[in-house]
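With one protein chain removed, the remaining protein chains of the complex are shown where they sit.
Each chain carries a letter (A and B) given by its place in the written order, and its residues are counted from 1.
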Amino acid sequence: MVRYVRLLWIFLRTEMQYELEYRTNLALDIMQSLVIMGTSVGAVFVLFSYTTVLNGWDLEGMLVLLGCFYLVQGFSEFVLAPSFEKFMEHVRLGTLDFALLKPASAQFLVTLRQFRVTELTQFVLGALIVVVALSRMSVVSVYQGVGFVAALLCGFALVYALLLALSTFAFWFVRVDNLMAIYWSFLDAGRFPVDIYPGWLRLTLSTAVPIGIAVTVPAQAISGKLEPLGLGLLIVGTVTAFALSAWFWRLGLRSYTGASA
Amino acid sequence: MIRTYRALFVAQIQAAAQYRVQSILWMLFSVMRPVIFLAAWVAVANAQGGQIGAYDTRDFAGYYVALALVTNLVFSWNAYDFEFEIRMGRLSPKLLRPLHPIHYAVVENLVWKMTTMIPLLLILGVVIVTFDARFRTTPMHLLLFVPSVLLAAALSFLGGWFLATTAFWTTRVHAVSTLWDRAVFIFAGQIAPLALLPGILKTISLALPFGYMLGVPTEILRGGVDVPTALALIGGQAFWVVVFYIAFVRLWRVGVRQYSAVGA
Partner (left out) sequence: MMHSRAPDNAVIMPGMTDAVVDVRELRKTFSVTEREEGLAATLRSFVKRHRKDVNAVAGITFRIEPGEVVGFLGPNGAGKTTTLKMLSGLLHPSAGEASVLGYVPWRRENAYLGRMTLLMGNRTQLVWDIPAADSFRVLQEIYRIPEGQFRSTVNELTELLELQELVHKPVRNLSLGERMKVEFAAGLIHSPSVAFLDEPTIGLDISMQVRIRRFVAEYNRRSGATILLTSHYMDDVVALCKRVIVIHRGTLLYDGPLADLAERMAPYKVITATLHDGAASSTDLDAYGTVVSREEGRVTLRVDRQLAPERTARLVNDLGSRLADISVEDPPIEEVIDRVFTSEQTTVSA
């Protein structure tokens, strides 16, 4: 376990050394993130210029949700998406074999290998939005805080499980950019609470592509809207999803190496 | 010229057959955004008794369905492609042929739109039914829609190419194109119908070209503006098309000259 933490650190450190060399690129990327997130916040304000409440969410609650969205998306863009993109490239070029022959878990080496440090901006700004919005709300209880952190971690794990499952298809189809396009489409829907969407979309966002859950539930937790039962269900669901996708990955790996089913 | 275009078309349709699935999935992505914001506005309207300004929930549905259709008809992605072509060294051979590179892009763009049209209409059909969309279109509106969407497509295309041309000087076009995309996001009618944008934003959206790219043809298609207003707005579109055409041609000439000077 400690060893894997050390490996994560060296992966991150190597990437930081590389990205920090390109200061202009870094500055531009940060500026881009600021622009994108600023305009998204602006969109929320436009919506709330006509109402004080939207489906039970007030402005502060919506901003918290938006912040959670950028926390989840930021985490995904920071390490998960770059790693999975790299993985697909490896399958295509035949260089995946190198990862399989290293004395460390192949799943770890594939899914947490590549960092994109500039995306930390999204993560940090997302946290900032959450903090600012919270300061305008009433006092937050310990229970809400703990629930928030737990739900957020579950959100990260759910996104991880989803991307792991999607990428496993690369073992059979090699090019799965198309599946990633589906992922991006649904990810965008996470910026608003999952309950505003029509039935079929809400269902998809809560199960097959659990982005909606990953973002909405933490926001509910911190706003005091979450029942313990809801949180419990989320945790159970997350553990299940995680185990399922890890099993699927192992299946894909066995297929790739020609092990009999 | 016609024969050239026909040849380019045939070649591009064959190429596009390979990317069929990909094109459709990208289209899915571009439909999601309007649906997301539609759901948001419906929620807002419901919180306010079902009506915001001139829009009830069904009008919002009509607006966003029209927006999705217009976006697909107008959309172009040049800045990204062009920078890529320069970096890969694929531009030089094109410059050596007696055909302006922009024609390849036009054909590629049109073929993509053709490929994605039917699946798009099917999906929009589902949305129309789900949200019970209402359209206030009259035959006159449909008639005016044709020039409007053509101008909007030309405007979006030329604007994109104007930006893309900066790739002759810098490798960081993506920073500029992000600003452009976000401006489109705010001012072109994606986050809200133009009429509902708060005062200053609405002014900017009609003073700058962005509103004319998506919002205007959308409202015309939906029948959300009366005929005299529509005509005035089309005039505005034409104005901006001319502006960007001139700007693009000028900038391109300077760009190619300096590109060949440096060593294509």
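By definition in this document, a contact is a pair of C-beta atoms (placed from the backbone, for glycine too) under 8 Å apart; a residue touches a chain by one contact, two chains touch by 3 or more.
Note that the structure is a prediction, hence the values are computed from the model and not measured.
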Statement: Touching the missing chain are A
Message: One chain is left out of this view; which of A:14, A:141, A:207 or A:240 touches it in the full complex?
response: A:14
- prompt: In the full complex, which residues of subunit A touch the absent chain?
  reply: 3, 6-7, 10-11, 14, 17-18, 93-95, 97-98, 100-104, 109, 257-260
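The rule is simple: only the chains that are shown with their structure count from here on.
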Task: Starting from the mean Cα coordinates of subunit A and subunit B, work out the distance between those two points in Å.
output: 29
- request: Could you please specify the touching residues of subunit B with respect to subunit A in the complex?
  value: 21-22, 25-26, 28-29, 32-33, 35-37, 39-44, 46-48, 52, 130-131, 172, 174-175, 178-179, 182, 185-186, 191-192, 196-198, 201
Message: Which stretch or stretches of subunit A touch subunit B in the complex?
response: 24-25, 28, 31-32, 35-36, 39, 42-43, 46-47, 49-55, 177-178, 181-182, 184-186, 188-189, 191-192, 196-198, 201
